[in-house]
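Before anything else, here's the structure in question.
The other protein chains are all here in position, but one chain of the complex has been omitted.
Letters are used for the chains, namely A and B, taken in the order the chains are written, and counting of residues starts over at 1 for each.
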């Protein structure tokens, strides 16, 4: 690279690169015959979707929620309850899950978004745990046993496919919509406000940023998409119980995926998911059968190493590489 | 009479919660570093007690101090190898790093000790005694006293000693502390060592009456986080008060409205406290 590259050329290069990545994302599952890899691909998209949704609140606005599973659970349960009660195709429950999530986001957001730092995180954990315990104790919601979707697919609308490919593209499409919104938001006023709030909330307020209101907006969008992710998950797996739909580990996973890739960046959660999910699945495939727990020793150690050498997530490494490249270009 | 026993049991469980949280109070509550591996530190201490007892046939007089020393070393090691670097990044990096650490500790233990549940013999500290019609397990009473001692000790350390002021200065503002000539790294490392040593004492004592398995810390960790937060950041006595409060409320609500719902009451109370006192029970505003 030489310093003579002009700005338009650089942005054209970027476009070509982006188009290439997009094409690769669209085409690779068709080239891979291995169904297990295709399924891992679908799970990457799903994890990227829920982490990107979390990223709006946790990354851009800097409000570390560890209770986002609340919204995920709304979506998952709405899907399968729609089937259990009315024999709907699971995905028909999604709008209801989203509506419930938005309502909860307002109810939950108004009191908790006042809280600072760790207090906010702990309040979100408490709310999600409350929801989990209430579901466990409600036989009409499946209680501790959980609820399942259609055992045998009745029509296409049940979204019950033998191949993981349709899931990959459905999850990917929703993710694309979310990323487009995030990209737009990053350049719109809302993005500036959220970043200001993340940096110095008190200063932002004194400059007239309506902090509460914009944090709530971010939470609403985030809750809606997280809920949709939950509905899609439920349609694919066909079963949800309090642990898999409302367990605290799911909230933590959203945080981990975003933090690993780079919270508050557009593609951070996708990058995080693209690394973490295959890592999880492949360590499990390689070592899980031993029963020695080595799966998690390897998985945990890699997470630890990444946080040790790139505390800002992989986005930080990219930025460092870029800076290094720029220095050497001159 | 039964109700008296319920309240007493609540206090004793609350003391266990306070004991369980004591290390977290220092590391998270005072030094402001999230430690997702806290429960697993306690679990390691429980295994120290188990190994010392089964392999060397030595009692609590040996394994409690030994657990404290070993965990102190683990804490310092974790600080220098992981936490120090992670602290350069945002708070999320702490979650990421200590989450990874938790998995490594938990499953390395599973690797070594297998997933089977083990326990120390019942009544290692003597049989149940009856005082005024109330039944008391010596091991739980000892745990309660230890929680009280550790809390007072930590509180005095932080408020009455020069070392304490230095620790707090570093936690407050690393750079400013450096300007007045305090080297932050040894201070932070010491805080991690002391915090981990507290969890060592806690784990070794809890092992006297609890089952031991690689995943035991995972199930107890959440309550420790609630205890520290409810007590309020920046307050050591807050965690003791919060622990006891949660213990008694859990015990009463389990007795009256059923054990499946006891945590509903606890979490609602927790959220209500945050609503009225966003800085926790005894935290600084």
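Quick note on the criterion: a residue touches a chain if its C-beta (ideal position, glycine included) is under 8 Å from a C-beta of that chain, and two chains touch if they have at least 3 such contacts.
Basically, contacts and distances are computed from a predicted model.
Visitor: Per UniProt, what's the omitted chain called: "NADH-quinone oxidoreductase subunit D", "RagB/SusD family nutrient uptake outer membrane protein", "ABC transporter substrate-binding protein" or "PTS system IIA component [Lactobacillus acetotolerans]"?
Guide: Answer from the UniProt record of the missing subunit chain: "ABC transporter substrate-binding protein".
Visitor: From the list A:156, A:285 or A:305, pick the residue that touches the absent chain.
Guide: A:285
Visitor: Just checking the interface: what residues of chain B touch the absent partner chain?
Guide: Residues of chain B in touch with the missing chain: 2, 5-6, 9, 13, 16-17, 107, 110, 114-119, 122, 128, 135, 137, 209-211, 213-216, 218-220, 223, 247, 250-251, 254-255, 258-260, 262-263.
Visitor: What chain A residues would touch the chain not displayed?
Guide: For chain A, the residues touching the absent chain are 34-36, 39-40, 43, 133, 136-137, 139, 143-146, 148, 151-152, 162, 164, 233, 236-244, 281, 284-285, 288-291, 293, 295-296.
Just so it is clear, only the chains that are shown with their structure count from here on.
Visitor: In angstrom, rounded to a whole number, how far apart do the mean CA points of chain A and chain B lie?
Guide: 31
Visitor: Sort out for me which residues of chain B touch chain A in the complex.
Guide: Checking each residue of chain B against chain A gives 28, 34, 36, 81-82, 85-93, 95-97, 99-104, 106-108, 110-111, 115, 214, 222, 225-226, 229, 233, 260-261, 263-264, 267-268, 270-271, 274-275, 278-280.
Visitor: Quick check on the complex: what are the chain A residues that touch chain B?
Guide: Spelled out, the residues of chain A in touch with chain B are 58, 64, 111-112, 114-119, 122-123, 125-127, 129-130, 133-134, 136-137, 248, 252, 255-256, 258-260, 263, 291-297, 299-313, 316.
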